[in-house]
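As you look at this complex, bear in mind that one protein chain is not there, while each of the others sits in place.
Chain lettering (A, B and C) follows the sequence in which the chains are written, and residue indices restart at 1 in each chain.
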Amino acid sequence: MRPGVMPPGRSGLNNAMNSRSSTILIAPALAWLTALMVVPCVLILALAFFRRGIYGGIDYTFTLENLALVFDPLYGSILLNSARIAGIVVVIACTVGYAAAYAIATLPRAWQPILLFFAVLPFWSNYLIRTYAWMVLLNREGLITQLARWMGYKGEMPQLLYTEGAVILGLVYSYLPFVILACYAPLSRLNPEIAEASQDLGASGWTTFRRITLPLTLPGIAVGAVFVFVLSIGNFVTPALLGGGQFQMIGNVVYGQFLTANDWPFGAALSMVLIAVMMVLLLLQTMAVERGTRADG
Amino acid sequence: MDSPARRNLMLLIIGVTFAFLYIPISVLIGLSFNEGGMPTAWTGFSFKWYGELFRNADILNAGLNTLIVATCATALATILGTLLAIGVEIRRRRGRALEALIFAPMIIPDIVLAIALLSFFSLLKVPMGLHTIIVAHVVFNLAFVCAVVRARLKSFDWSIVEASSDLGASAFTSYRRIVIPVLAPAIIAGALLAFTLSVDEFIIAFFTAGAGRASTTLPMQIYAMIRFGVTPEINALATLVIGVSVTALALAQRLNKGGLPGQ
Amino acid sequence: MTTPITSLAAFALFTVLTATVSQGQSLTISNWDGYMAPDAIAKFTAETGNAAELVLHATNEEIMGKLIASGGEGYDVVFVSSPFAEILHNLGLAETLDHAKIPNLANLYPEATKLAHDPGNTFSLPYAWGTTGLCYRSDLMAAAPTSWNDLLSPSAEVTGKTTMLATDRWLLGAAFLANGMSVNDTDEAALAKVRDTLIAAKKTLLAYDDTTFYAKLVSGEAVLTQAWDGWCNYGIGENADIKYVIPSEGSDLWVDTMVIMTGSENKDAAYAFVNYILDAGNHRWAAENILYKVPNKAAMEGLSPDLLAQFTNMAIAPADLLKYEQLRDVGDAQRAYSRVVTEVMASR
Partner (left out) sequence: MTALLQIRNIAKRFGTMTAVDDVSLDIAENEFFALLGASGSGKTTLLRMLAGFEVPSAGQILLDGRDISAMPPNKRPVNLMFQSYALFPHMTVRANIAYGLEMERLPKAQINERVDEILSVIELAAFANRKPDQLSGGQKQRVALARALVKRPRVLLLDEPLGALDKKLRGAMQLELKRLQHEVGITFVVVTHDQEEALVMADRVAILRNGKLLQCGSPRVVYEHPVNRFAADFIGVMNFFEGQAQPDGLRLPDGTHIASDQHMPTGAAIAAVRPERIRLGSGDNTITGTVRALAYHGLDLQLHVETAHAPKPVTVRLTADRPEAQTLKQGDAVTLGWAATDTRIFPA
């Protein structure tokens, strides 16, 4: 028994106010989450099995049409395309984010918290505003064009805004702080002597990174990657604002089914796909983390 | 290992990353003080757009709505999330299902939660308005508060609660005088994060809001401003909103050294 | 934190308050933002003694979703485009109008009582009408556009600087017209053709834009856009080089209407409201300020010639407007329309 910190289950606190008080403490939040998250999500699952009324609304007859439609080539291709864009975002964000986190972790300990704070800060400021900032920078008459003109560039500027590149850039920009945070956590916990031991045993800096540092910090990258993928594939704001409405991510289709086409059952079926993707990725990530922790003993 | 070249490379990486993160925001902040208001030309320093902002009834109305939503959602989420964190930490057996349920609101795509709540409210014929946004925000806010408080509880010395009990305090007194005050920095930090999230949250608010101005929040107003023609006031608004977030986050960080979720 | 119970109580109180406020007995009117005089509600209340609350919707689809979800409850008068008024009528949510209660109906142009979607104004009252055409920067184009094909297969000069409307029916409308089809065509082959036209056009597009295309014209980001005439006028108001043209293949006739809901608990007040809007002076406000044509003869006749000279598309004769086909409710074919739009959006 560690001195002082009684492991829950053996502590006197638990005897005095144990499982019963734990239940009392947990109950309100659990009830809230059940009523306002679990039940609505189950409702969505159920909706997916009903017909849409001719003018929207729900016709309560059972059907598998909506689920079948999800795998229709049209929506299948939208799903794949969303996954492709989200995948590109993940790769870029994780590469840049890991590099930045790695660089921060090499600096003196005293600087790290402040740098990390400033790296994360944008993540907590308004998403729409951060996206809008890129509209200001990228549009044809925007700051980047102005800058190019000012520097003497005379030709026609390539279209920057309303392109797939702009959507990817916007998503990377939005989620990069989170990736830096997720990658920094395992990097900062890494015992520097492990890397030194590797070099002492004859490995080069690069080999040490590849064989020691990277595998040990993989769980952080996995967390970052899953978050970024899930948030990107379900996003509808960035494609709408930076894509000029020309790039349909699965999030936009769900949005459209609910707010434009008034086809709630199909929208529900599509969001089931999003939930499924999220769950599979979380499972994979949990497995990656467990493998990681087993690997480092 | 720590050659100057390597060190310079690391500083370069950090410099480039921070430039990428901060240039867009800085541009907005800069433009908010541009007399002309347009990115095309700098016509002089001015607070004109801030003045415009405070004369814009729609923005003020949305700002007030946001304040109501964020305050109520934060208050509720702080209570529920703190109790949840303590309850979970003193629990003997913690199933994966419970952990997943607590974790879910942080990872579930906003759009899914948004449409789920929209369907839920409209099927139950709950009239939508600020109150529906508030109860929806509590869902993810309480998860964040819970995460921050649980992080603090990991290093919490439960023997002080036993000591309190040993010295004659009832369970309630122990919570009131020992547990809550010791956890206070984490609880306040969690509340500040929840407040920030609530102030900035757009998608769920957008779907669970009622009709019209009565339940338009600031992010909804910003979205409308971006979609329906940009006015220079938006830069001033952006600067203020960023200011609020930065202040809340800095306070949270100060109170809860290194204890933000994920850290 | 010290008084969680107090904050809980405050929240409960607040919830109750918001709930009761939204249950008020006054009229609830839903309209697009900025589509009515800001003081219209206040003046209506002052003149008739009926309290009213204005709520806003961003799109037809948004208000339709709400009306269908709620079975039409909670709203008294809604402003929607004509195909959506038809849907409300088909769902039995639109009140059959008692013309005796709307004396100002007499102000309407005779043409406005013969609209295809609702001849005789049995369930809807036209509020504004107009055409969908091309809004462009005459100074940045070598030759003025004349055809929908100038937009759909643009010259090199304007490639990447065009926008189209994002709303299903009008997006399809451009391609239907360009292909010489009805804007309400539901034939499978026709839809396939339209889809191909739009996919080809997408590659040359700057963006889909319903709301800020005029601003893009003003800034020069775009030079040629698909536009509703009234909205093009905002651009014309800021830059005289912006012009509006109805392409040679024609346009649709769009009509935004007022519908009284059958579920209204205060129908007399609802009638009073639509009658108030149709008053020559009140209706004129819309033409003068939002620069849309109104189907109100008495209102239009009071417009200043200067306004009509600046915004030439406002001068079109009602008889000419009626030459164009209206968008109609296509029933279940709407799903096929949505699918075509999704296919276009998903194409790369």
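We take it that a residue touches a chain if its C-beta (ideal position, glycine included) is under 8 Å from a C-beta of that chain, and two chains touch if they have at least 3 such contacts.
These figures come from a predicted structure and were not determined experimentally.
K.L.:
One chain is left out of this view; which of B:Ile23, B:Leu167 or B:Ala250 touches it in the full complex?
P.N.:
Only one of B:Ile23, B:Leu167 or B:Ala250 touches the chain omitted from view, namely B:Leu167.
K.L.:
Which chain B residues would touch the chain omitted from the figure, given the whole complex?
P.N.:
Against the left-out chain, chain B lists 157, 159-160, 162-170, 173, 177-178, 181-182, 184.
Following the convention adopted for this analysis, only the chains that are shown with their structure count from here on.
K.L.:
Relative to chain B, which chain's C-alpha centre is the most remote?
P.N.:
C
K.L.:
What whole-Å value do you get for the distance between chain A and chain B if each is reduced to the mean of its CA atoms?
P.N.:
Between these chains, centre-to-centre, one finds 17 Å.
K.L.:
Please compute the C-alpha centroid of chain B, do the same for chain C, then give the distance between them in whole Å.
P.N.:
37
K.L.:
At which residue positions does chain A touch at least two other chains?
P.N.:
Residues 141, 258 of chain A each touch two or more of the other chains.
K.L.:
Which residues belonging to chain B are in contact with no fewer than two other chains?
P.N.:
79, 227, 230
K.L.:
For the complex, give me every residue of chain A touching chain B.
P.N.:
Residues 4-6, 8-9, 11-14, 16-19, 21-30, 32-33, 36-41, 43-44, 47, 96, 99-100, 102-104, 106-107, 113, 115-122, 124-130, 132-137, 141-143, 146, 173, 176-178, 180-182, 184-185, 196, 199, 205, 223, 226-227, 230-231, 233-237, 241, 251, 254-255, 258, 264, 267-268, 271, 274-275, 278, 282.
K.L.:
Could you list, by residue number, the parts of chain B that touch chain A in their complex?
P.N.:
So the residues of chain B in touch with chain A come to 1-2, 6-7, 9-11, 13-14, 17-18, 20-25, 27-28, 31, 39-40, 79-81, 83-84, 86-92, 98, 101-102, 104-105, 107-113, 115-120, 123, 135-136, 138-139, 142-143, 146, 156-159, 161-162, 165, 171, 193, 196-197, 199-200, 202-203, 207, 219, 222-223, 226-227, 230, 234, 238, 241-242, 245-246, 248-250, 253, 257-258, 260, 262-263.
K.L.:
What part of chain A is in contact with chain C in the complex they form?
P.N.:
Residues in contact with chain C: 52-57, 74-75, 77-78, 81, 139-141, 159, 161-162, 164, 244-248, 252-253, 256, 258-263.
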